[in-house]
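Left out: one protein chain. Kept in place: all the others.
Our next item is subunit A:
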Amino acid sequence: MSKTRVVVTGLGVCAPNGVGIDAFTEALMQGKSGIRFFSELEKLKFSCQIGGMPLISETIKSNYFTPLQLRNFNSAGILYGVVAGVEAWQDAGLPIDEETCDFDSGTIFGVGSLGVDKYRESIYKIDEGNTRRLGSTSVQQTMSSGVSAYLGGMLGLGNLVTSNSAACTTGTEAILMAYERIKYGKAKRMLAGSSSDGGPYVWGGFDALRILPSKFNDQPTQASRPMAADAAGFVPGCGAGALMLESLESAQERGATIYAEILGGSSNSGGQRNEGSMTAPNPIAVRRCIEDAVSDAEIEASAIEVINGHLTATTKDGLEIENWSKALGRSGVDFPYINSLKGMTGHCLAASGSIESVASVLELKQQFLFPNVNLNEVHPEILEHISESRIPKKKTPLAFNYLAKASFGFGDVNCCLIFKSF
């Protein structure tokens, strides 16, 4: 394995509680919720009528897209991904060259469901026998690689331009794969991120599974309660997050600002064996994934100071804490600090891993912990493993160096990353 070190030099985000790094940082510090009531969901008789969706003004749109690109444009996931991706590129101080293609830069930008509203619009036309009236852009707005394709053209990327998909692990996995590509010397710079559509046609399936909270329609900001004794299910969200990854050499040559270093990571699957299934994790695999990430980073488990959990506010939060505790061999007051962004944003599905990684990197860079919101009483199952003092309920300044971030997804897939301050 080469000794190439990989660092984060740019961030971009399109989150329910903040669009753009400045607004998002402010939201993190203040514990601001991005969960809102949607009358459309009420009209459609959803049990859960709330969700997290980024608010994007026409001005922001026109900063990132030409009027021609916005003509017949109806793909929220591409909108979020482009806003976050281009922000991360520009935040890294990288130029947009309209003439030449940059063979040293690529992107892995994952998606779950993409262009659902555009698809719906097209399906209506097709069913009416009007296929010829779809226009020229229905393919690019609905293909799984839509975000990476738009970004590739806007930024002139000439290295790998692709999209991964692994349910709620997608974003974390994209970062790991992009990290590995740089580590292997196949690219100097990779834009890593993920994006998810939202709204009724994406969230409906989860509503049907009865795993979303239905009692908070009149108090949306209180609904997402990770780790709480009264957690009532996850609040669906959407958006995008993006991290500009770069070899340390390239970053230093450019004199770029370095937010953090990625030390390593691991991805695996529980094979839907043991207690694992399409929708539930195999705990053996989760623990192994965390252990492998720590060993890949060449650190001791005792070095981890902060965990950014997956912690969706379902009944599985207790099991996740138990898995972290067993994998790291740490419990009680010896357990790292742990927080979950989902209290503020809801569960942004395929975008969750990247948005939460952006939050993690901001915590490392600015040396603080964002608060676990809506957490009055910690779930007793969690307290069987760790001390309540490890779960900050307020924004907490903290000098620390090592953070572990993990995401788990349908299909029994897991991914864990280890970040270090730089």
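In this text, a contact is a pair of C-beta atoms (placed from the backbone, for glycine too) under 8 Å apart; a residue touches a chain by one contact, two chains touch by 3 or more; residues count from 1.
The rule we apply is simple: contacts and distances are computed from a predicted model.
Undergrad: Look at the options "50S ribosome-binding GTPase", "ABC transporter permease", "Acyl carrier protein" or "Paraquat-inducible protein A" and return the one that UniProt uses as the protein name of the missing chain.
TA: So, among "50S ribosome-binding GTPase", "ABC transporter permease", "Acyl carrier protein" or "Paraquat-inducible protein A", the name matching the hidden chain's UniProt entry is "Acyl carrier protein".
Undergrad: For the chain left out of this view, which of A:G31, A:G135, A:G156 or A:G204 touches it?
TA: For the chain that is not drawn, the touching residue is A:G135.
Undergrad: Among A:R71, A:K215 or A:K394, exactly one should touch the missing chain; which is it?
TA: With A:R71, A:K215 or A:K394 as choices, the missing chain is touched by A:R71.
Undergrad: Which parts of subunit A face the unshown chain closely enough to count as touching?
TA: Looking at subunit A, the ones touching the missing chain are residues 66-68, 71-72, 132-133, 135-137.
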